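One chain of protein is taken out of this complex; the other chains stay put.
Naming follows writing order (A, B and C), and every chain is counted from residue 1.
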Amino acid sequence: MPVYIRGVGLTKVSEYWKKSIYDLVVEAGLEALDSSGIDPSEIDRIYVANALGQYINRQGHLGAYVADALGLLNTGAVRVEGTGASGSMAVYLGYKDLLAGAENILVLGVEKMTDVLPTHVYTARSLAEDWSYLTSIGTTFEGLEAILYRLYMKRYNVDQEKIAMLSVISHSHAEGVKHAQFPRKINLESVMRSPIIADPLHLLEIPAPCDGAAAVVLSKKGNVKIDAVEMSTDEFRVFEREDPLWLDAVHDSMKKALANAKLGINEIDFVELYDVSTILGVLELEAMGFADKGKGVELISEEMIGLNGKIPVNTFGGLKARGDPMGATAIYQIIEIYKQLIGEADRSQIDNAKIGLSLSLGGLGNTAVISILSRK
Amino acid sequence: MPVYIRGVGLTKVSEYWKKSIYDLVVEAGLEALDSSGIDPSEIDRIYVANALGQYINRQGHLGAYVADALGLLNTGAVRVEGTGASGSMAVYLGYKDLLAGAENILVLGVEKMTDVLPTHVYTARSLAEDWSYLTSIGTTFEGLEAILYRLYMKRYNVDQEKIAMLSVISHSHAEGVKHAQFPRKINLESVMRSPIIADPLHLLEIPAPCDGAAAVVLSKKGNVKIDAVEMSTDEFRVFEREDPLWLDAVHDSMKKALANAKLGINEIDFVELYDVSTILGVLELEAMGFADKGKGVELISEEMIGLNGKIPVNTFGGLKARGDPMGATAIYQIIEIYKQLIGEADRSQIDNAKIGLSLSLGGLGNTAVISILSRK
Amino acid sequence: MIHRIPDYWRNLPVYLQLKGSVCKKCGAKYFPPRKICPKCGSRELEVYDLPRRGKLLSWTVIRYPAKEFEKFSPYVVGLIELEDGVRLIAQITDVKEDELKFGMELRATVRRAFEEGEDGIVRYTYKFVPI
Partner (left out) sequence: MIHRIPDYWRNLPVYLQLKGSVCKKCGAKYFPPRKICPKCGSRELEVYDLPRRGKLLSWTVIRYPAKEFEKFSPYVVGLIELEDGVRLIAQITDVKEDELKFGMELRATVRRAFEEGEDGIVRYTYKFVPI
């Protein structure tokens, strides 16, 4: 029994000083419900993805919170947390709930980070990693990315510019995108001149703190089909992995998802990466199988991953330019694939979009989730 | 296609200064896996219930964390948070995942509260409630319970002793229970003389901070069947409800669960309440339909809810005496029902245990989950 | 201590002026203001000024508060029904514990809620006092 996306809704990713979690939830939730054409009372369950609310906003229990905000009482509602992968986990749960007999499921992701200083956001991101042996000894999430970055450049003898270029390409795809946090081009020089967060990682190679909410209605009817949602995990501490530059959870979830969807990797028309940094984007392309080990960097060009490239990537700007409201990010990705597949991607539209794939990560690939969607 | 409980594991509920989340997870997880008789590699997915880790332990992403701790890499793993209802939500998700085609699911709940001072635990409990209009103006979770308590006594003209008695009965059921935090009797006088947390609520009417982990393996084979797991929500802020003493999410999830299991309330042999305070236990009995409004207090006697009573309640001590390691609590409840149904409840064993029911709450009934299990 | 200034600032009109919302379709009234009416599903609600008087339905004395309220403990928190039937929970101040009574008349005022952290950022909110 196929499961479809029947309605979608999102807020622009931004810094919303005047909007609360409540405001964002209502905006995205109602848009998704309205576009689905079903009555809110027909929603069987609500899955809410949120990464940082208990730390940043002192607000937990967002399942019931969202149900209440949308005026949907007596509804089952569950909050899911897998840091950056929260949103795709929520889609996974909604998908399974439908397969188990539900009729209509609302999946909503929300994150409100900008109520606190950026230093707290950096700290919050590290909740995804081991407290006792990474965070509490002074390691940040960005620091871990930077260590992998330097290792990659050394092992494969690659210039940083070739990796940082992913940020430039992603930004070019976000130009004019209404829901993007940074809907404008940037050049490589400005990336390389931006402040260093953790050497060699620059500020313009990672997402900025932001807020946003996105929602999809899953149903037995619709115009975009879910072909597969598959999850996998890896060693929780990156330093323990046989090769720290190999994202095995990405590799494993990709393998499972393609098998489940009965597709070959060449049949994927475009990809939404989880570019929580430029270097992670490169490692993801390798682990997914789009490039050999050490060769992912060769894909980072307009010809390869541009909107008219061989395998378009981050068609609305990815985490860097569309923005990364953590718990909601994977749902933005799903909605972007939806828009491509129904031909409503505006300036980001690629030709012949029939099958789209998104990847999301929890931590440094501690979790990976692959979703594959296709036009009905 | 029926879903069964195939293996269970738990730690004693206690204050574990020498054990970490890792230690607790491994202890409960391995016991559940071993008792199920299936090979760990046959686990398709792991659902991890945890309420407070991001706030208290600075550790999020517990899905992947638990998979790693158990040595199960390349497994799908999801953390679920619905405060006190986290554990039963995780059971719900595992149940649906099996109905959607999975073979074996590990559901694990863990909470490690005693690494911080009790004041932080009280604060953490209030994450379940609205930050902007309750917590940030000075209301605690226990304070809300206390307000309902006073209202109940006034409206129904009831003495506090009659309500506080629930704590005494629960403790008497925990006597000698190996996994209980407080395996001993207490008397009504000591309850009424214990310090007041929030007038009129006494310290010995609510659970104490504690740690624990519990796990169940769900499968297509087993000796205890899941008849229903149903969730519902209510207005998120208790003061908005038409009657703040009526737990409508409890009422609604009970109705759905009985319908789903094709059972009448009289067919339920025993009940695990979510006695996050004595007064909540009373309100739950009313909302579930075991007593009329204002009459729940009449059930609080050995004759009615004792182990040999009409409808035995909290057969291993409930939240007060077995303990309330929040994210794990609902899984302890499920395991206790399992033990009753297979006749391995030791001193807590009731006669003719064929159908058991557990209730868990997120916040003050913002969420309610009812699970019904039966002997195969 | 993490400061959440924007959250406080967004809620200031509600904290200082007690705003609710009323459903234009079914007339249901809400505090805090809502954008969707749970009773009828309508999205046409408008903000209105809540009555600033009400009566006490129940109360407690908080003795183990969250960290930022420790210096104010013990303090009274009550469930209040405003004159138009809308309910809320608020601190009750300028009153001795043994003076509290079911049904007692109260009025809203603005007081200090708490100070955040070392920097001593002060937050204000509604509290109720006897009339």
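Quick notes on this structure:
Note that a residue touches a chain if its C-beta (ideal position, glycine included) is under 8 Å from a C-beta of that chain, and two chains touch if they have at least 3 such contacts.
The structure displayed is predicted, hence computed values, not measured ones.
Seen in the complete assembly, the chain not on display touches A, B. Within the complete assembly, B:Asp68 is the residue of B:Asp68, B:Glu205 or B:Asp252 that touches the hidden chain. Touch with the chain that is not drawn comes from one residue among A:Ala100, A:Leu151 or A:Ile342, which is A:Leu151.
The omitted chain makes contact with subunit B at the following residues, 17-20, 22-23, 26, 30, 40-41, 56-58, 68-73, 114-117, 120.
For subunit A, the residues in touch with the chain missing from this view are 118-120, 122-123, 126, 131-140, 142-144, 146-151, 154, 195-201, 235, 237-240, 244.
The rule is short, and it goes like this: only the chains that are shown with their structure count from here on.
Separating the centre of subunit A from that of subunit B, both taken as means of CA atoms, is a distance of 33 Å.
Shared contact sites, meaning residues of subunit A that touch two or more other chains, fall at 20, 57-58, 68-69, 72-73.
Residues of subunit C in contact with at least two other chains: 7, 11, 38.
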